[in-house]
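With one protein chain withheld, the remaining protein chains of the complex are depicted in position.
A, B and C label the chains in the order they appear, each numbered from 1.
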Amino acid sequence: MNITQEWNDILDKVKTWARVNSPWLIHYNSGSCNGCDIEILATLTPRYDAERLGVKLQGSPRHADVLVCTGPVTMQSRDRLQRIYDQMPDPKFVVAVGSCAISGGAFQGCYNVIGHIDEVIPVDAYIPGCPPRPEAIIDGLVKLLTAIKTGAPIQTEKPEELLDVV
Amino acid sequence: MEAIGNIVSLLFFPGGLFVIFAGLMYEWLDHKIIARSQNRIGPRWFQPIADAIKLLTKEEIVPDGVNPVLFAILPLIALAGALTAALYVPMAGLKPAYSFAGDLIVTVYMLSLLTLSIGLAGANAKERFSLVGSTRALTQLFAYEAPFLLALLGPAIAAGSWQISEIVAYTETHTWMMILQPIGFVVALIGLMGKLELPPFDSPEAETEIVAGALTEYSGRGLAIFHLGKGAELIIGLTLITAFYMGGVSNPVWFLVKTVGLLAVLAALQSLMTRLRIDQTVGMWWRYGALLVLLQWLIIVVVQLV
Amino acid sequence: MKIATMFSDVVGSFWKKPATVQYPFERVEAPTRLRGKLEWDPEKCTGCSLCSKDCPADAIEIITIDKKAKRFVMQYHMDRCTYCAQCIESCRFSCIEMSDEQWELAATSKVPFEVSYGREEDLAEALAKFALADTVETE
Partner (left out) sequence: MMLEMTQKEEKFIIPIGPQHPALKEPGHFEFAVDGELVTDATVRLGYVHRGIEKGAEARNWNQNLYLVERICGICSHIHAFTYARGVERLAEVEVPPRAQAIRVLVAELERIHSHMLWFGVAAHEAGFDTLFMFSWRDRETIMDILEGLTGNRVNYSANVLGGVKFDVTDEHRKTILEAVDFMEKRTKHYLNVVTTDAMFLQRTRGIGVANLQQAHRLGILGPTARASGVKRDVRVDAPYSAYKQFPIKMVVETAGDLEARFVVRLKELFESYRLIREILNNMPEGDLQVKRFPRRIKPGEVISRVEAPRGEVFYYIRSNGGEMPERLKVRTPTMMNMASVLAMAVGHQLADMPMLLVGIDPCFSCNDRGVAICNSKGDHDQWTWERLRQHGIDFYAEKV
């Protein structure tokens, strides 16, 4: 009994270690001005080189661990966002990059904007800024990974189902 | 007693764990060299290991409409093929575990199992990117396979045997084959790049066109096993080419030096090239690759006759 | 027509130091003009609310406790802020500044994004009156 317990502990540790050291991202723009998008791309380029932290930008939701969302959710992209989230295998995490992803930012009150990311899918880390600097994005990612590593509670409640729009 | 030996050689050395681990390390080295050539730091040394463990522990999603048995078994076939091939190759400069006359052909076709499995996996997943990816993967297979095999047979003809261990024994005692048969060497090297779908031959998994090609729908374990198979194939391919063309591999130190050197050349080639379209790839192989190798053969035969 | 025109760059970068900054391990100083987190000085404010009127994202709320005694509390929604510095332009008494130090604002919950600025006693009163957010920063 004890041995299996220890064995499980070790396995868990290895799992968490691997998870923290290899976050593969997928990026979706749900209505942003693409300022954040180019900053996310910039984190992969030589100056910031997120690959040294194990970050890889993936194209297919099936391969990704972290969904990086930018922008407020527009009516049309809401469905897509939901679908990409559903397509990702567990365990999955969501990072909202930029002020409009967190709260709607400058676009709150525009008629085609539903709101922020966590009204549609649960968000684990928020990175404010308009747009955040690439360093700030790396910082947000590191904060998420630290939370995963220490097992700190991160918001994972499912938001209430939104009313069907139209 | 023999059974235990077989199991050990299959599971640990030279097949199995050793090949998988070495494959991951070589993959890291490849990525690191590319990163350095792009003026950045690049991944840490344990990156591929972390990636593999993470993928193995992730949820496996079986998409609707696929044959679940095929979906699960294809990665295993791919990995098994690569590991079996490792048994016939002088891994780490040591004598191959098994050897018989004509094992070169078996090895090369065991290596092709990976690409075939990827092609089937893509066709099995009813997804458009996967379908295009698998079509491209199989098209590319037919493009590079013949020239690659012909290029490997160059030293075999010179040695007068189709048994890997005999060819290696021959190349160790003679001048490096890459000097005697430069065309064959170049074709074999580029064939290896085609086989591993490295840039510029990465159109079967061209990220900007068809997302991740045939493996788009794979997540978790299946993807991890395909990755491991690719790593294994990388190291086996490097071993074969160094053994045949770069004066053989007589001990682990020479093995390491030569394969890493070859890998550096591969990485440099990868970072200098633009991706070729699939029609350009096929055209290049049949127009230049195959013809050049045949020319090489002609030269070898003429030299031997004289 | 040449092949491998990037050769000099690729080979050259093996001898050069990588262009990468060691960010999460070594913090780099941001330029002095960087527009980071907003900071508010309650002493100079007259409560004209021009900053909040001109804010494109409703990130600023000025809560008046006592207009005559010039007691105000500012509620700053960091998550809404677009860091555009229009409030600095609009403020005629330059009570608003943007920090070039605080730009690592990421968090795993939204709680730290609600910031209340003000004098201590004003904040206490505002807290009692309007039930402000928990995070309170005194200046």
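To be clear about the criterion, contacts are C-beta pairs under 8 Å (C-beta built on N, C-alpha and C of every residue); 3 or more make two chains touch, one makes a residue touch a chain.
The shown structure was predicted, so the numbers you read here are calculated from the model rather than taken from an experiment.
The chain not shown here is in contact, across the full complex, with A, B, C. Contact with the chain that does not appear here is found for just one residue of B:S37, B:Q163, B:Q181 or B:S219, B:S37.
Taking the complete complex into account, B:V211 is the one of B:L141, B:V211 or B:I241 that touches the chain left out. Of B:M25, B:L70, B:I157 or B:M273, it is B:M273 that touches the chain left out of the display. Per the touch definition above, the residue from A:A50, A:V66 or A:V113 contacting the chain not shown is A:V113. Annotation for chain B: contacts to the undisplayed chain at residues 37-40, 128-129, 132, 199-200, 202-203, 206-211, 271-280.
Residues of chain A in contact with the chain left out of this view: 26-39, 41-42, 45-47, 57-59, 61, 71-72, 74-80, 82, 84, 100, 105-107, 109-113, 130-131, 133-134, 164-166. By the touch rule set out above, chain C reaches the unshown chain at residues 1-6, 9-10, 19, 30-31, 33-35, 53-57, 82-86, 89-90, 98, 100.
In the analysis below, only the chains that are shown with their structure count from here on.
Core chain by CA centroid proximity to the global CA centroid: A. If you compare A-B with B-C, the chain pair joined by more contacting C-beta pairs is A-B. Using the average of C-alpha coordinates as each chain's centre, B ends up farthest from chain A. Look at where the CA atoms of chain A average out and do the same for chain C: the two points lie 22 Å apart. Note on chain placement: the centre of chain A and the centre of chain B lie 35 Å apart, centres being C-alpha means. Each chain gets one centre point, the mean of its Cα atoms, and the points for chain B and chain C are 52 Å apart.
In chain C, 18-20 are the positions where the chain touches two or more neighbouring chains simultaneously. Shown for chain A are the residues in touch with two or more other chains, namely 46, 49, 52. Those residues of chain A lying in contact with chain C across their complex are 46-49, 52-53, 99, 102-106, 108, 118, 124-130, 132-133, 135-136, 138-140, 142-144, 147, 152, 154-155.
Interface residues of chain B facing chain C in the complex, by the touch rule stated above, are 36-41, 268, 271-273. Partner chain A is touched in their complex by these residues of chain B: 31, 35, 38-44, 46-47, 49-54, 57-61, 129, 207, 211-212, 216-220, 223.
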